[in-house]
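Only one protein chain is missing from this complex, and each of the others stays in its spot.
Right after this comes chain A.
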Amino acid sequence: MSHLSERPAAPVVGRTLPHESASLHVSGAALYTDDLVGRTAGVLHAHPVQSPHAHARVTGLRLDKALEVPGVVRVLTAADVPGVNDAGVRHDEPLFPTEVMFHGHAVCWVLAETLEAARLGAAAVEVDYEPLPSLVTVREAIEAESFQGAQPVMVRGDVAAGLDRATRVFSGEIEFPGQEHFYLETHASIAQLDENGQVFIQSSTQHPSETQEIVAHVLGVPSHAVTVQCLRMGGGFGGKEMQPHGFAAVAALGAALTGRPVRLRLNRTQDITMTGKRHGFHASWRVGFDDEGRLQALDATLTSDGGWSLDLSEPVLARALCHVDNAYWIPDICIHGRIAKTNKTSQTAFRGFGGPQGMLVIEDILGRCAPRLGIDPAELRRRNFYTEGQTTPYGQEVRHPERMELTWQAVLDQADLAARSAAIAEFNRTHDDVKRGLALTPVKFGISFNLTAFNQAGALVHVYKDGSVLINHGGTEMGQGLHTKMLQVAATTLGVSLDRIRLAPTRTDKVPNTSATAASSGADLNGGAIKNACEQITQRLAEVAAARLGVPAASIRFRDGMALSSDPQEGNHADPAEPHGISWEDLVVAAYFERVQLFAAGYYRTEGLHWDSTIFQGHPFKYFAYGAAAAEVEVDGYTGAYRTRRVDIVHDVGDSLSPLIDIGQIEGGFVQGAGWLTLEDLRWDESDGPTRGRLATQAASTYKLPSFSEMPADFRVSLLEHAHEEGVVYGSKAVGEPPLMLAFSVREALRQAAAAFGAPGTSVHLDSPATPEAVYWAIEQARAGGDTSVIEHAADHASRPAVPRDGHRVDGHGNGRDGASVDGTGAGHASATRAHAIPTDLERGAYPATPPAQVKR
């Protein structure tokens, strides 16, 4: 067992504890960024002027009338930017654009004494627009060959040979939309000036260091002049990984120019119309199976809808490609990826980060092909699981493939699947107007940022003379319970009780150069760093204790608020009844007087990772998280309305650091995934009318999140037992993202229930999201004989390409950035801002000036 994963006796990790802020949450005492407004004097409020066009040139901007509105103090425009007018890391996101790229794009920002005055001021700003042609759907972009960024290809083996070898070959398409994060707390920043022009920004950000970097380059100051703090977020889900930076920069710019605190909080309409979402995808595919249903080959092209700027689209696409296999061995495979450039919000990170989109492609394929193959869908899935010694298409050995089989079997047992399947068959036989479906789906999800460099973290641990401990780390708290776990890690390592430890808010002046709290990696990375810091301290304290106790320092253990000369439970102490030790408090005081350093900066980096994005090969993930879900639904044949009757989940979180937190992540992730797949319906105006490109579902009243009515009536979640993960902090595994993809079970159950309205063996295509309307049409399709959109190919023509590839085949990758200007939109901007950007890039260092198809995560 590795030192990192080994747990001491009676650890605080592994205990079932409520969220560390639960008592503040329930009493309304927990503070979020915008709660600080009333606690800050002299605040100015910011309000955007938003574009009414999907794509237009700004030909005139007149502020006079806005400045006449009582209470308006200033209007921020491009001319006010002392540094770089850009809010992104790829320099394709002008903060104050001269060409608006989507409906709702902010042209400029009004600062006023009240929010009402700022709103009225914004309404009084006069903007002249010259409308330009726009691309709103991913299909329009494909048609126009409007792509941006890298076009990677992931290849293993010979897909043509694989398709030729296959005895059953099918092709089809799927298109599915994105998802709005709908964190309950919208984006918020408050910026104020410290002495000497330094800026202090409180921001609802998952990535304080990058917020800091963007603010610094907009203001044209070094990073050390900008401090970003995040108290906590009211939900993030990836939506605050990249998107907060520009808003923080506007607030900071306002503060720098006026000398007053500036608050920028988006209301829901602004948030949903201005910020990026999960990427929708289009996929066309050709798949081959052998007679037993074993996957032989997959040839597919995945096109993500990136929106107007690159943002995180490249790494999202990379993760989609890396998860198109999900849990299945596909010997010969060729997946092309590309990013459509459309006139929409800049699509971004969202829990799963492309993984769900990649997996949806293969799960949809299996769900549609199983009836054609005459194989039960669950059996088809299981038959294709990875086994020991096999590798992913990108060349990483699949470690612990037996855990997939274990979780699957555990779900079969827990869900009493055989008996219930029989009961459902009987129910369906005796009911004409209502049908049930029960589906199982697996998840295998890679943990680590694809980009190796991001897999590092820092922490700062202080022990004060009274023995109390203050910890700081680079991760942010957005509800996922990271801080709870970090407190448990610190208490375990220091051997003190939780009430001795406090965790301070995340700040860039405490821990620098942090990675985003993202990729499910928060606990792995920051936990490693905190453990390292605590161990530096205990090693020093052990010397002090050892001298006092007259034993070797190596024999000192820290537990229960004591430094003990050895662990009594190990039985090697002379008299177990009388532990030979010194209390934590006494030891700390003694160490102080002996001039022993009582604080430490911890550091962690994940070992053993490598990734070459140019050839799409490597070992990008530390390990895989496994899970399986069984969902039962009931569908009404009159309306397509449905209910999720029961869900069983078995998920692999390693040895859980904090079971209540982990189960909460699994349940919450599952319901959020089910929301994406069944309910949440992003509708953009695709017409040629005056509101083309406008998001039609831009409010909670029209964009429906799961509510109590979507919670499975019977919801049973278990953690996989004996799941110790070697080489990860206290044997645990990441949990934030993987459970979201367990929700494929709901979609597949709906497909099966809809198919039950047709003859046995009917295959149906189910639109995504599977709203009652979509399910109703699937039922009608089943009644009419089933899906005709999947084509079966005669074996001798099997290897013909599934789709035209628009001329960029295997050489598609690597020509990344230049692709961004392929449609001409924004090209002028990009070059103008890039010229400014180069010195900042070098200064910031984190991003090479001209990265070859840079891939994050």
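The working rule: contacts are C-beta pairs under 8 Å (C-beta built on N, C-alpha and C of every residue); 3 or more make two chains touch, one makes a residue touch a chain; residues count from 1.
Definition applied: contacts and distances are computed from a predicted model.
Novice: Name the chain not shown, per its UniProt record: "Sorbitol/mannitol transport system permease protein", "Fimbrial assembly family protein", "Dehydrogenase" or "Cytoskeleton protein RodZ-like C-terminal domain-containing protein"?
Specialist: "Dehydrogenase"
Novice: Considering the complete complex, identify which of A:L24, A:A418 or A:A784 is in touch with the unshown chain.
Specialist: Looking across A:L24, A:A418 or A:A784, the contact with the absent chain belongs to A:L24.
Novice: Determine which one of A:F176, A:F237, A:Y604 or A:F757 touches the chain that has been left out.
Specialist: Checking the options A:F176, A:F237, A:Y604 or A:F757, the one contacting the hidden chain is A:F237.
Novice: One chain is left out of this view; which of A:T392, A:S566, A:Q672 or A:Q752 touches it in the full complex?
Specialist: Looking across A:T392, A:S566, A:Q672 or A:Q752, the contact with the absent chain belongs to A:Q672.
Novice: Provide the residue numbers of chain A that touch the chain removed from this figure.
Specialist: Touch with the absent chain occurs at residues 18-19, 21-32, 35, 38-39, 114, 116, 119, 123, 181-186, 232-237, 267-269, 432-433, 478-481, 638-639, 641, 643, 660-661, 663-664, 667-672, 679, 681, 683, 696-697, 699-702, 704-713, 715, 771-773, 776-777, 780.
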